[in-house]
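Removed from the display is one protein chain of the complex; every other protein chain stays in position.
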Amino acid sequence: MSVTYLEAIREAQAHLLREDDRVYLYGQDIAGKFGGAFKATKGLAEKFPGRVLNTPISEDAMVGTAIGAAMEGMRPIVEMQFADFSSIALNQILNNAGTQYWRTQQPCPITVRLPSGGTKGSGPFHSQSMEAIYSHYPGLVVMTPATVEDAYTMLIDAVAIDDPVIYCEHKYLYYHLKADALPKEKLPVGKARIVRPGRDLSIVTNSAMVHEALAVAQQLSGQGIEIEVVDLRTVKPLDTDTVLASVARTGRLLCVGETFPWGGVTAEVIARVSTEGFHLLDAAPARLNSKDTPIPYHPNLWETHRPNAKTIAAKARQILAE
Amino acid sequence: MSVTYLEAIREAQAHLLREDDRVYLYGQDIAGKFGGAFKATKGLAEKFPGRVLNTPISEDAMVGTAIGAAMEGMRPIVEMQFADFSSIALNQILNNAGTQYWRTQQPCPITVRLPSGGTKGSGPFHSQSMEAIYSHYPGLVVMTPATVEDAYTMLIDAVAIDDPVIYCEHKYLYYHLKADALPKEKLPVGKARIVRPGRDLSIVTNSAMVHEALAVAQQLSGQGIEIEVVDLRTVKPLDTDTVLASVARTGRLLCVGETFPWGGVTAEVIARVSTEGFHLLDAAPARLNSKDTPIPYHPNLWETHRPNAKTIAAKARQILAE
Amino acid sequence: MLQTETRAGAKTSKKEPPHERYLEAFRWMLQTRIFEEKLTSLYRGGLITGGVYVGRGQEAVSTACGLFLQKGDVFGPLIRDQAGRAAAGEPLLNVTRTYLGSRQGSMRGRDGNIHRGWPETGQIAMISHLGSLIPVVVGKLMAKRMKGEKGFVGLTTIGEGGMQTGATHEGMNIASVEKVPFVLVASNNHFAYSTPNERQFACARLVDRAQAYGYEGHEVDGTNLADCLEVIGGAVERARKGGPPQLVVASLLRLAGHGEHDDASYVPAEIKKEPWAQDCVLATEQLVLENGWLDAATLKQWRAEISAEIEKAVETAQREAGPVGSEEDWCALSTRELVDVAGE
Partner (left out) sequence: MLQTETRAGAKTSKKEPPHERYLEAFRWMLQTRIFEEKLTSLYRGGLITGGVYVGRGQEAVSTACGLFLQKGDVFGPLIRDQAGRAAAGEPLLNVTRTYLGSRQGSMRGRDGNIHRGWPETGQIAMISHLGSLIPVVVGKLMAKRMKGEKGFVGLTTIGEGGMQTGATHEGMNIASVEKVPFVLVASNNHFAYSTPNERQFACARLVDRAQAYGYEGHEVDGTNLADCLEVIGGAVERARKGGPPQLVVASLLRLAGHGEHDDASYVPAEIKKEPWAQDCVLATEQLVLENGWLDAATLKQWRAEISAEIEKAVETAQREAGPVGSEEDWCALSTRELVDVAGE
């Protein structure tokens, strides 16, 4: 038996609904036989009557009600149909959920699931990676699971955390990624993972880009180049220590992200390494992001818009040549 | 006669209304005798009948109508009552205005004025600096004028530009800042300015923080330390060349910003300098931002929340000690 | 605009007031008026940081909003709701502390004044963005139902300007989709800051919004205390008894500036002659005395008691220290180990 990244998300929600009465799911088209635009809640409405609820097309109100319910001790999980539509809920997320604890000392334990990232033919409004925007504002935890195991354990972590969590699940990984079984153990929240040890260059990345980086690492390994791949797992908090330790080993840093370039995850990582680990760097750090244009619909364009194994490998060689 | 930063913004709008039929002003409470929450449009409604319009409390629709009008060849200037309320218009700004040209090749020349930044007693929802969020997404020009002269010329530039411009005016500078007269010439759009030449350290900053940095530079100058202060003026595009040239002179970099730390303007500047100018740096670059909490209402807290001359000076000394 | 669907045909009997809680309500109105006048003078004296936003002219509506709420109910007061907050149980000392920046106020100097909440009696700490409170109240009601609580109701308020935000629309709609016991009291005080109704909406009557969401709608003269108690109290009762969501639209005039920094010179003289432009506190006081529901001596004593309480609160709050930046706990998360400080 094997589990996909998507199934792991469904199983985590099933587990949470089973184990914790405070949990309910709230989103567009998640209930009934239908079970969500991506089937992430398939079968859950029947199994947990009254706890998997369809909503009107009202992202602001969806998150607003979750905040209210969380104040009353519930643990709502809100599904955005696509991360891109969370722009409508952004005010409630940043200004209400994100400020709640600091203003009132009352925690606001909501989880917002954002089906994120690009896939072929999805275009400008069904492909966005919004982790940078949510990390910029105070008061939120922002997760970007890159593996089946993390998809499962981090969603369970997200609901356990007493603060608002933005859980960015990557649509490209939904079916592509498989594991043999659900995980038995997990890393602590906020800890990055060394996915592959290396010697010559640290590639620090998150979400779907972890797999592009791994492909490059395997490929270059054949040519005597050993790349260390760091999966940030959560981008806020960001595990600077693990990143610095990796750069200390390799002396070289390439940050890869799928968000837009300006102020993206890669900018924050490079800012931290150069301010806190300047002397660990034997060469200029580098970054690679999606292009600074809307995300194209046509596959030919989309494949050029985001970083991929080819562009990452080229960049890696360039850094190693310095 | 002298002109304040706020008057410069009003004069720029008067000039635009006078010179360009395509221009109209759209915002809450900007019309009538009232002339806006900060009086930035005082007197303009009477002088330009039908071209200074009050709107309902509907930020999304305010920007949405501006986008439509711009498609028809108009040059709307939308005033947000406070930058913080632009969160409601964020979807129209990022996903509609910001994608318009790339998707359709039809330019979208709207200007959105954001009264930004902290002042005493304004609290979490009347103090935000949102330039990082708007710079992260493609398709927008983001300006943060720091002087009376720039407030005037950059607003005129903003309306002339065929693309959407987010014009972040700092409320703290409205009355504090005075010039003898309106400027006769201007720097090109997108060009940073060396506000004060120096030798030992480059402080790269924007908006109100430019003046905190200048105070520090003057103060330390007495002690034989010469700080170069760079005012970015626009944060997108960001004038990397001028910043690199400054760092080439001083070898040391401190970035100061009023936004929240994660992925803020300072992160982007440091990412650019360390990737493109690594070898220019004699010491680790550093950054100073507001704290990663909501902006406090009480003056005692507010003064600690944002960078100020004292904290900047301390940080500068620290860098110079390396 | 003024016809009232459920109106209390205010029977001004010589014997007793037109509503059993009339005098109690009047006292909250009086306390609020005296208190807010004190705040204004403190503000003018430069003793208050941040803005002062008063509910002058809206005391009757606001009192009625707070008066009928019980333990376990949810209240989402807005910027004109000092009277309702007090009637619903927030101590004067807490307001005073918040305005005077005492570290002991419920917001501890982190957020100010009208944004304060009072969880003890279910009062939510609003954010500025108008309409955002509505879904939060709805969510609390959904949670209470899920937890098996019974007999509760949620009430929040909005202005005619705030009704034009997308948040209000989504919130009003989701309340009726979720069938929660919800009351929205909208005060059309004819100005949103400086903006008059004609630049805010173009429907004949705001109460027509009720039908658009499957609410029961009621109009009321916001300057008539008896009507406010009857209509708002009635709406709370209907929602509590399982009725659909309730929309009450009160007509009145904001009798102050938007905030104390605003001289409201944009308010035309004519509008002040409208029946609903009268001062509800003065009007009620007059009725009370004329009908002998209260004698002058008792009223005098009320004023004295109120003033004494206010003075005491102000003295206390002024003696208390404000927050100190260097001692502050700069931590936006309740989960300390997840706090991530870099670049501050």
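So that you can tell them apart, the chains are marked A, B and C in the order they are listed, and the count of residues begins at 1 in each.
Just so it is clear, a residue touches a chain if its C-beta (ideal position, glycine included) is under 8 Å from a C-beta of that chain, and two chains touch if they have at least 3 such contacts.
In this text the structure is predicted, and so the values were computed from the model without any measurement.
Taking the complete complex into account, the chain left out of view touches A, B, C. From the options C:Asn113, C:Asn173 or C:Gln246, the residue with contact to the unseen chain in the full assembly is C:Asn173. Within the complete assembly, B:Val189 is the residue of B:Ala14, B:Ile156, B:Val189 or B:Ala283 that touches the hidden chain.
Only one of A:Gln28, A:Thr65 or A:Thr111 touches the absent chain when the whole complex is considered: A:Gln28.
Residues of chain B in contact with the chain left out of this view: 24, 50, 55-56, 58-74, 76, 91-92, 95-96, 98-99, 101-107, 138-139, 141, 161-163, 189-190, 236-238, 240, 271-272, 275-276. Residue positions on chain A in contact with the hidden chain: 28-29, 31-34, 37, 53-58, 60, 84-85, 87-88, 120-126, 261-262, 264, 266-267, 287-294, 296-301, 303-305, in rising order.
Even with one chain removed from view, chain C keeps its contact list with that chain: residues 164-170, 173, 176-177, 179, 198-204, 208-209, 211-214, 244.
Heads up, the rule we're going with is that only the chains that are shown with their structure count from here on.
Arrangement of the chains shown, judged by which pairs touch: all-to-all, with no pair of chains left without contact. The chain occupying the central position, as judged from C-alpha centroids, is B.
Distance from chain B peaks, on a Cα-centroid basis, for C. The distance from the centre of chain B to the centre of chain C, with each centre set as the mean of the Cα atoms, comes to 36 Å.
Shown for chain B are the residues in touch with two or more other chains, namely 84, 87-88, 124-125, 262, 264, 266-267, 287, 291-294. Residue positions 107, 110-111, 115, 127-129, 166-167, 331-332, 340, 342-343 of chain C each touch two or more of the other chains.
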